[in-house]
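First, the structure itself, so that you have it in front of you.
Note that this complex is displayed minus one protein chain, with the remaining chains in position.
As written, the chains take the letters A, B and C, and residue 1 is the first residue of each chain.
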Amino acid sequence: MNQRVVTLGMCVGLLFSLIALALQAGAWHLPGNQQGYEPIQPIAFSHRLHAGEMQIGCLYCHSGAEVSRHAGIPPASTCMNCHRFVSAPLGALRAEDELARKENRKPRVIVSPEIQKIYNDLALDDRLLRDPQRTPQPIAWTRVYRLPDFAYFNHSAHVDVGVACQQCHGPVETMDRVRQVPDLTMGWCVNCHRTASAAGVASKPVHPSTDCSTCHY
Amino acid sequence: MADFVLPAQQSLIAGNKTPADVTRDICHSLEGRPTPLWWGGFLVAFSLLLLGGAAVTYEVATGIGTWGVNRTVGWAVGITCFVFWIGIGHAGTLISAILFLLRQRWRTSVNRSAEAMTIFAVMCAGVFPMIHLGRPWMAYWLFPYPNTRGSLWVNFRSPLVWDAFAIGTYFTISLVFWYLGLIPDLATVRDRLCCGFRHKLASLLSLGWNGSFRTWHRYESVYLMLAGLATPLVLSVHTIVSWDFATGIIPGWHATIFPPYFVAGAIFSGVAMVLTLVLVARKTMRLEDYITIRHIDVMCKLLLLTSGIVGIAYATEFFTALYSTGPFEEFAFLNRAFGPFGWSYGIMVSCNVLVPQLLWFRKVRSNLWMVFPISILINVGMWFERFVIIVTSLHRDFLPSSWTNYRPTPIEISMLLGSFGLFFTLFLLFCRLLPVVAMAEVKGVLHVGHERRVELPATPPSFPSVEELEAVGAGTARGGLG
Amino acid sequence: MSRRVVVGVFAEEGGLLGVTRAARAQGLKVIDAYTPYPVHGLDSAMGLRPSRLPWVCFLAAIAGAALKLWFEFWTTMVDWPLNVGGKPWNSLPAFVPVTFEVMVLSAGLTTVFAFLVLARLWPGKRPVLVSHGITDDRFVLVLEESNAQFDLDRVRKLLEKFGAVRVEERLEEA
Partner (left out) sequence: MAEGKTTKYWKSWKEGPGASPLVQISRDEFPEPLDRPAEQFSRRSFLKAVGFTAAVATAGAGCSHAPVEKAIPYLIQPEEIIPGVSYFYATTCGGCSAGCGVLAKNRDSRPIKLEGNSEHPISRGGLCAIGQASLLDLYDSHRLKEPRLDGKVASWEEVDREIIARLAEIRKSVGSVRFLSGTILSPTLNAQIKKFLGQFNDGRHIVYDALSSSAILDAHQETHGQRLLPHFRFDKADVIASFDADFLGTWISPVEFTRDYAAGRRLDTKPLRMSYHAQFESRLSVTGAKADRRVRVSPQELGESMVRLASRLARFAGAPFPLTVNDSASVQDAVLEDLAKKLWQARGRSLVVCGVQDVGLQVLANYMNELLENYGSTVDVARPSLQKGGNDRELQALLDELKGGKVAALFLYGVNPVYSLPHGPQFAEWIKQVPLAVSFADRLDETSAVARFVCPDHHALESWSDAEPVLGHISLFQPAIHPLGRTRAALESFAIWGGQPKTAYDAVRDYWRENIFPRIRGAADFQSFWDRSVEAGFAVVSADPPKTTKFRTTALRDVAKTTVASDKFSLVLYPKVAMLDGRHTENPWLQELPDPISKVTWDNYACFSPRAAQRLGLEEGDVVRVETDAQIGSSPALELPIFIQPGQHDQIIAVALGYGSKGTERFSDIGPKWLFARPDVGEDGRIGKNASPLLSFEDGTLQYIREGVSIRKTGKRHTLASTQTHQSLTLPGNVPLLGGKQREIVRETTLPVLVADAKSPSSEPSKANGLWPPDHPYTGHKWAMAIDLTACTGCSSCVVACQAENNISVVGKDEVVRHREMHWMRIDRYYSGQEDVDVVHHPMLCQQCDNAPCETVCPVLATVHSAEGLNQQIYNRCVGTRYCANNCPYKTRRFNWFNYMREDHLQNLALNPDVTVRSRGVMEKCTFCVQRIEAARIEARRHDKPIADGQIQTACQQSCPAQAIVFGDLNDPSSRVAKLAQDRRRFGVLEEFNFRPSVNYLALVRNREGAEEKGKESQNHG
């Protein structure tokens, strides 16, 4: 009699644990699948701000994407194109001006800490001139999107036929910190190649190959 | 096979055994302490196993380069051992399944150990394709499973995939078949013991067997069906193994004769191995009454037959090669016999074709001191057959510029020894842990050749009349009830 | 509910065979027989119908083979066709070996599984032995006391006539 009870209890327990597992399954990744990877970067650069609000095109900074296999991370000099003049958020500058007018003095140069990092890495002094004492330090960003070495990917091949950056990188212009959106598995690549050859890219017909040697050599 | 049927009046089991005797004899050897002979054998086997284990570990950690193989001879001792062990395995299935279908009742006393041998041999064989991979940890890629690669499946045109399935199936089915046969005997063991590890193990594995005849009834039909499945299976497995070579384009591999040739060879080597083991088991486990001279004799005849088939295959290969007049084909075989590896070809022919001819003589067959070495020699010869096929065909193929030589490294040799270590370790453990003779089946054939103790009435007895019962005296009848 | 049964223990397969035939001949209900090995001819004596397991085996084989064959076609021709050594997309001959192996595998395993289910055998099951020595050298016949006019003495005599070493009457939990 009580044996039956025990059995019943066990079955119920099993059922519950199964349901629990099913709920977990979504979060489960195969080893090497970095989907959702969102590392902290040395400089809190916000794509939302630059690409989203400021409407700066992806290729302005990642110019390699058009011509090279690497989209490339922009050199600090590219940042300086703007940040030679823009050194802090508008609000902060305004506030400083206000303060200065009150205390009727010349407004001080306000540099936001993140932008200051660029200046430091370039070994620039506060007048943005090369400081001979210091040596420039390259900025070590943390890579988010990484393919294994045995898979060859060429940005230009995709950008040139009109594949939108977001198609692989997701809505970067809405992210403060960049996150890996797709799982970057081979299946993900191959299926895109298959559908593209059927549907075309940007309403142009394309013929992406699914030969192994398209990516592996 | 007709000549293997024993005359009915001859008894299969010596010494007028009753079922009880059978149970006692077989189980006794399990319950007693192991003999020094057993210990000796076990220690040797186990140390070989350790040696092999070390070699494998080193090879997997360092690279296939630790073998003697090279750009031209990509396979050698490893695959030789694989084919060899698969071959060994086949005799087990042959004896247990094919002879069962052929109603060869003499098989009962050897089929258990034969099946065990099959399983252990397949285990040994299975090790080699694994460790001879460049990246063994990727071995699971040989099986088609849904994956994140798009999905990328396997190449069903590749004999290696066929192999994976064949070996897998073969191992599973053999195991099930073996276990099925064990269930009643495990029950026997269980019921002889009151407690202890063996008892627990037996009770767990005997699935609560209670000798119900309704179960026996189903049991027999299942057993028959498995035997029916195992028979084509065993043929298919070695056929597929032979296709590893026959589908290749290498002269000396690319031959349509391979499947029958390999199957015959497999049975040949397998029976030889059974013989070796049975002779050992017979001595060490004191089973002379169950494994009689007659069993040995029958298996020797089987050897003689298969040796003949193998011999014909050797001749045919040469004939077809020379008849083909393809320079590469012709050369492959002339090189096989007269080239740098001629010596191995010599060993192969003498051990597999010449030596077994001795078995034509009853004297030889009945003299175990002759049979034992012959069976060993045959095993040696069959190992070399595979070596010859693999290495001599590869080392000089099409372009003379890439001809090379081959010399095994100590690592490979240790693996070869290790596989024997594994095999015998497992077998000796089996002798200690499980009944080596299928008791239930033997009991079933005890009466063969003995007049039955009880005459069955020709017709069912007429129901006794009341008077008769009265006459016997009903009074006593009640006594038993209560 | 429970029922009364008569248990006859024999030392020889012959006795069992004989008495089974006799008992059925006079309409006694044979519940089951217990033997250390499959006694030849006992099935007919007990009037058992041939097992239906062969059908299971056959169907499993067909199903396994069909499934595998379809899978091979699907993977090599439909899902991701790859040019392997210039071989045609449909390389049927190359698909035969695996198909065969899978057929045998599914047939074998299914049959055995079906058997275990039908025979109600599972690992660790505690055996119910009708008599000691069943798995050694004893042969047992179990008859049901079907109805009121079941005459125990007659049966006992019958059993003993065929050399029963022991005859007992038992209550059996159904």
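One rule holds for everything that comes next: contacts are C-beta pairs under 8 Å (C-beta built on N, C-alpha and C of every residue); 3 or more make two chains touch, one makes a residue touch a chain.
This structure is a prediction, so every number in the text was calculated from the model and none was measured.
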- Query: Just one of B:A20, B:L51, B:L102 or B:L133 touches the chain that is missing; which is it?
  - Reply: B:L133
- Where the complex has a chain not shown, which of A:G9, A:G57 or A:P75 is the residue touching it? A:P75
- Check each of A:C58, A:I115 or A:I139 against the chain that is not shown and name the one that touches it. A:I139
- Query: Thinking of the whole complex, not just what is shown, which of B:F331, B:F387 or B:F427 touches the missing chain?
  - Reply: B:F331
- Item | Residues from chain A at the interface with the omitted partner, ascending | 27-34, 37, 39, 63-64, 67-70, 72-78, 121-123, 130, 135-143, 146, 148-152, 154, 156-157, 160-161, 209, 211-214, 216-217
- Note on the structure: Absent-chain interface residues of chain C come out as 82-89, 91
- Residues belonging to chain B that touch the chain removed from view: 58, 61-66, 68-72, 74-75, 132-135, 137-139, 141-142, 152-155, 157-161, 164, 244, 247-250, 327-328, 330-331, 334-335, 338-339, 394, 397-405, 409-411
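What we mean here is this: only the chains that are shown with their structure count from here on.
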- Item | Interface with more contacting C-beta pairs, comparing B-C to A-B | B-C
- Message: Nearest whole angstrom, what separates the Cα centre of chain A from the Cα centre of chain C?
- Response: 66
- Note on the structure: Whole-Å distance, C-alpha centre of chain B to that of chain C, is 27
- Item | Euclidean distance of C-alpha centroids - chain A vs chain B, Å | 61
- Note on the structure: Multi-chain touching residues of chain C, meaning two or more other chains, are 80
- Message: Going by the contact rule already set, what residues in chain B reach two or more other chains?
- Response: 150-152
- Message: With touch defined as at the start, can you tell me which chain B residues reach chain A in the complex?
- Response: 147-152
- chain C residues touching chain B - in the complex, by the definition given at the top: 12, 14-15, 17-18, 21-22, 25-26, 32-40, 42-43, 46, 48, 50-51, 53-54, 57, 71-72, 75-76, 79-80, 84-85, 87, 91, 94-95, 97-98, 100-102, 104-105, 107-109, 111-112, 115-116, 118-119, 121-130, 132-137, 152-154, 156-158, 161, 163, 167-169
- Task: Report the residues of chain A in contact with chain B in the complex, numbered from low to high.
- Result: 30, 33, 183, 185-191
